[in-house]
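Note that one protein chain of the assembly has been removed; the remaining protein chains are unaltered in position.
Chain lettering (A, B and C) follows the sequence in which the chains are written, and residue indices restart at 1 in each chain.
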């Protein structure tokens, strides 16, 4: 079942936030089972969301974890219950010149509940952020070809830059509590620069300088994100799966440049 | 009726091109008419497209003009027949360093056939092109705030740049024959720079320099397009309607900047 | 400026709802004005949304009305400020068998502030609802061709039915207070049947019967909506503009059937 839209209540440290959330819910079917009683999926989500109005969930990944377990209750013939959620999420950020700006992100969560001897749950939490990349290659070419620019040893020179969309999704093992805002911080600091909705002129200048001082290909963004994940989450076990994807809407082309890596922390930590 | 997809044959000077085209077709209904016999719209398009296989249409706007007249034949109770078409279109362009590159565009056409004492047809032809804009404002701010850049009197300095999507639609009166490739030329020369699918390093550098030498807001792009339209189409009558829209996917923001103008050539020509 | 996403607080009778809202904001530019200082649009929205956290807006159309006036304050060279907003909205509905079900809708609002001798504001409020249409034409054909069905005088017979998306937008003159939930009611009762996210088997049967007892073309849906608008809003003045659009994702075709009417209440009331 896909495209189920609900307002979801999440309890944040100081307040309850309501997030418009789109759910996908799946169960596996035995060979001989017809008609997956899809209304049971919606009962499950109805109960969870209704409960959420009284007792807001602790986090989106907790909510999908509960939902995936409830799917197995409602579908006794199924051995796997899988739930995806994707929410609009907002965070107050500070621009380069110190101005507050409310920025939009996507929050994603996924949970797979498997019925073996007992029910095991694997859940993931992730975010998607929009920022900016400036191209290192064009900057280098232009510096080589224009001797006049060479006089600007310490100042960045022109290159093409563009809107970039990067996502980071991490498994969250039992007993750990990953914070979406940290993932947003990791992604934004891995791009050439974050972007802001409100920018007065000095902010805009500073942001452009920042991006040009840190030119990055999409594959650089992916590597930076992974390096920061390793740095930040030293305690997470080796079998935690990480997925990073970075997409630059190239300003000098009509197509996009994309880089992606899916790996366990163990693979990333190996020398 | 919307979302009707057909392969359309158009006779170009040297060859027949096949364009995947999405159609929308409308007729007005008298108050007391139920059930617009939508299948007649599809008969109309079927006949036109079938004929197109034997005798390719002269242009997309000719094809929608015929179709809008045929709608009135098929729906005798209707006084207006309207047809929109939107096609994928490709054109071979030459990069700054002289390399050929096949570029994708959108071609649009619209025709309104009105049944008065006789049937009158008004048709339009338009294109949408993707290119690049560089921001004049950030460039100015940065130049003011960094004295070192001031030494580069004749060289452009850094600013944010981004993917821009600009469309131009013009009415084509009876007896005139507007060429889509000319409209593409007008739009691409009005942006900070056109973009190309294939760019080797020297091409890329040259293109970035070109865009930075010609920084433009979306409203500048719209004004440039209109100025070039006036220049190019001196013979077109005053009542011809022109629509230009330019959308920059701002690299320093998460939202887009858009400018639009709809006017007759007469209004644009007025001092 | 398009694609600005904000969480908006609206005070409903019993509670404050948070709606993820996408804004478009436009001002007109004098011929000689370059660089529309777009950041001022975002300051305007920032101030309005920030204020909304302390004092939630009374309605989405009130919020866009304030915003359109603030645009004129921030852009003294402009004579028109236009704001569009589109929100995810949820309403608890009751299924045919009496079960509550939380249903998703879209809420839209638009305001145009014009600076003449004083500032005049025209605002509109609208909704988009997804429901169901069953085709009258196929039902009639099948009844004619299958004598056996003729024995079922009072029972509906088979036809194709499909997802339908209908929107209704009304101008809201000064001194009137249109309620979005009423507009949703008008649209849902004008389709063959509304739809629900949670349906147990008896609900599902009842809903299918309801839709087949009331087969409707898209043009029927538009006429039904307009008739109900006239009935419900007898006090609204003649110059109020109404726009209705109904789109059926035809199950027997790969394209959509669409009907639309834009008219003033005066035109609709004329005999």
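One rule holds for everything that comes next: a contact is a pair of C-beta atoms (placed from the backbone, for glycine too) under 8 Å apart; a residue touches a chain by one contact, two chains touch by 3 or more.
The structure displayed is predicted, hence computed values, not measured ones.
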| item | value |
| --- | --- |
| Residue in contact with the excluded chain [from C:7, C:52, C:104 or C:185] | C:104 |
| Selected residue (touches chain absent from view) among C:99, C:115, C:160 or C:232 | C:160 |
| Hidden partner chain, touching residue among B:12, B:200 or B:269 | B:200 |
| Touching residues (missing chain, whole complex) on subunit B | 4-7, 17-20, 39, 42-43, 46, 49, 88, 90, 101-102, 104, 197-201, 204 |
| Contact set of subunit A toward the excluded chain (per top definition) | 1-5, 24, 26, 29, 33-36, 38, 136-137, 217, 219-220, 247, 254-259 |
| Positions on subunit C contacted by the hidden chain, ascending | 103-104, 130, 132, 137-138, 141-142, 145-146, 148-149, 151-152, 154-163, 193, 195-197, 199, 201-202, 204-205, 207-209, 211-212, 249-255 |
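Basically, only the chains that are shown with their structure count from here on.
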| item | value |
| --- | --- |
| Numbering shared by both copies at the subunit C-subunit B contact, with half separating same from different | same |
| Superposition rotation for subunit A onto subunit C, Cα-based, multiple of 5° | 180 |
| Highest-count interface - the chain pair sharing the most C-beta contacts | A-B |
| Approximate Å spacing (C-alpha centroids) for the pair subunit B, subunit C | 30 |
| Multi-partner residues of subunit C (at least 2 other chains) | 4-5 |
